[in-house]
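Complex shown without one protein chain; remaining protein chains in place.
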Amino acid sequence: MGPWELAWRRLKRNRVAMASLAVFFVLVGCCLAAPLYAEHVAGRGPTSTNATGTIKVDGKKTFVVTPDGTPIGPGFRKQYFLGADSLGRDVMVRLLYGGRNSLFVGFMAALITAALAVATGLAAGYFGGWTDRIISNGNDILWSFPVLLFAIALGTALALGGLNIGPISVQGDSLWIPIIIIGVVYIPYFGRPIRGQVLSLREKEFVDAAVAQGMGSTRIMFGEILPNLMSTILVFGTLIIANNILLEAALSFLGAGIQPPEPSWGGLISDGVNQIYTSPHLSLVPGVAIVIAVLSLNVFGDGLRDALDPRAKVRLR
Amino acid sequence: MSTPGPATGIAKGERLLRVEDLEVAFTTEEGVVQAVDGVSFELSAGEVLAVVGESGSGKSVTAMTLMGLTRSPNARFSGTAHYKDQELVNASEDELRRVRGAEIAMIFQDPMTSLNPVLKIGDQIAEQIQEHQALPDAQARERTIELLERVGIPRARDRLDSYPFEFSGGMRQRVMIALALSCDPSVLIADEPTTALDVTIQAQILQRIHELREETGAGVILVTHDLGVVADIADRIAVMYAGRIIEEGTLDQIFYDPQHPYTWGLLGSITRVDKPRPERLPAIRGLPPSLANRPEGCHFRPRCPHEFPKCTEVPPLESRVEGQPNHRDRCWLPVDEKREKREVRPGEIGLPDKEEAPAA
Partner (left out) sequence: MRFTVRRLLNMLFVLWAVSVLTFLIFMVMPGGGDEQAALRIAGRNANEAQVQTVKKEWGLDDPIYAQYADMMKKVFTGDLISYVNQVNVREEIVRGIPRTASLVIGAGIIWLFFGVVFGVLSAVYAGRFTDRALNVLALVGISLPVFWVGLVLLYYLTDRIALFPPGGYTELGDDPVDWAYHLILPWFALSILFIGFYSRVLRSNVLDISSEDYVRTARAKGLSERRILIRHTLRNALIPIVTLFGLDFGAALGGGAILTESVFGLQGVGQYAAESIGRLDLPPIMGVVLFGAFFIVLLNAIVDILYAFLDPRIRLQ
């Protein structure tokens, strides 16, 4: 039985981790179904306001937002299932759409981080010399910025004017801005362990054998070394997605992430801050969604790491 | 405390260790691994018992179990091991702690990793001394210097404050030996003490162990996979295979009158400078069995060119040679057949090559 089948079997036996993964997929599924929910259940989109409207609660006509500005709270009904915000928007709908955005950003950013970290880690570790020195020093400098501050710096700078490098031109309020920012910010974090592993893999005999066969560098890096990095990539990848969701929430909360009016979980929390005492559900509920997403990923990531770890559980004292 | 002398409390020839039917099993993902399967032996003061076998034979686990170093949630033990009148296998942690270092001491295989990298070696030795004897710091320091000099470390007084990485492999092993001797133990267990060292250093270390045995009268268990290493210093040899002792006897008996095919294989695979070069390096064909799934009967059976039907019954470890009551083995073959089959070439003991395997 190959090491992958063995790991997969071990993973399947870990019921907590599998349940966690299921929870995450359910969450993603719900968010993807946002348009369906908006159309068939709530009857309104994420940005449609209703500050002066009324709905029927227990047969009685109630204001969606009372004249003194208090929006309706959560309740078991099709419209405003999680209540409304001060502009009369449906919180549940915004939560699902926000989830789509936040999860999309988190995932795409992770792809960027993984791709660039693996590429630079492979190059630095395999070629060594100047390539390594430039890449490693670059990583060190990037890493000297506190992740949050760096992301904020990029976020604010780019939110104003968008990104214009040569042929690439991205609008300031596009989702791709936070994706690129979050993707870039974590490259050193991911790249360093990859480089370390490549360094030790490079010394192994199968690489010598490949060189002796006359394989070119690119083929060796991608055909021989990369497959051995897969388990590190998988485990780190899961962690990075989880961290990205948290980072994106923080950025959006501060206003340097996903720009309004696009909803995002962090943005929803910040919308509700001023009414935390009168309408706590506005800020508290999106946080619960974040915690569910991140926690399920972390638990699954733990299980994944245990399953892929070749170290036997037997430890002689 | 300046002249080395016999370890306190033992008389020459006194029986120090008696192991009876020791069994050690570990539960792992792949099932139950029976590392040690009914091992019994004795050790007397002043003698060197060499425990020889391949990796996975159970020799290290046996040695470490004597000091309780294999205890873990997934380990199961049965049998007994008596050090003087203290039973070790079922002893409490407190009882074991009193024995460790003070009565039974161990020299580990890899000196590079067996010393704490961030503590000075002087401190590491003094630590053991002060655990068992309440000495003031200055005295413990003096004793440490004495020990280091005794194992042949130059400028011991200066090196007290050095860290392990500042020593070479051979020097580090000497530090380990000094550590082991620091409380005058009656039993010294050396687990592959030279495997991680250069060949040239090997001889020196073994010589040291030999001399120390003479000086202190301690009993030594030397665990190794290399029969060549034991030829100079062992008094008795126990050969282990797949968790069992398959032959034990004196040095001469094992080297000149070996009774078990595995022993013949081991002897045959020692490269000799005084004989003509063989065409191929002799090796025992096949691989050792998985300890989770061992063959029925004699564990060596699948690799043995001399196996016959009775081998599916477990051969008990007993003396089968007339006049050699302490020479025991686990092979069903009659003694005269053994003496005949073990000579692959005149005067040379070993196992026949695959092509030469006899019919039957």
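Here the chain labels run A and B in written order, and each chain numbers its own residues starting at 1.
Heads up, the rule we're going with is that a residue touches a chain if its C-beta (ideal position, glycine included) is under 8 Å from a C-beta of that chain, and two chains touch if they have at least 3 such contacts.
Quick caveat: nothing in here was measured; it's all calculated off a predicted structure.
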Problem - Absent-chain contact - pick from A:Leu158, A:Leu201 or A:Leu304 - result: A:Leu158
Problem - Sole contact to the chain not displayed, among A:Leu21, A:Ile182 or A:Val299 - result: A:Val299
Practice task
Considering the whole complex rather than only what is displayed, give the residues of subunit A touching the chain that is not shown.
Solution key: 140-141, 144-150, 152-165, 242, 246, 249-250, 253-256, 266, 269, 273, 276-277, 280, 283-284, 286-287, 290-291, 294-295, 298-299, 302, 315-317
Exercise for the section: Touching the hidden chain in the full complex, which residues of subunit B are there? Just list them. Expected result: 67, 69, 73, 93, 97-102, 105-106, 108, 110, 113-119, 127-128, 131-132, 163, 165-166, 176, 179
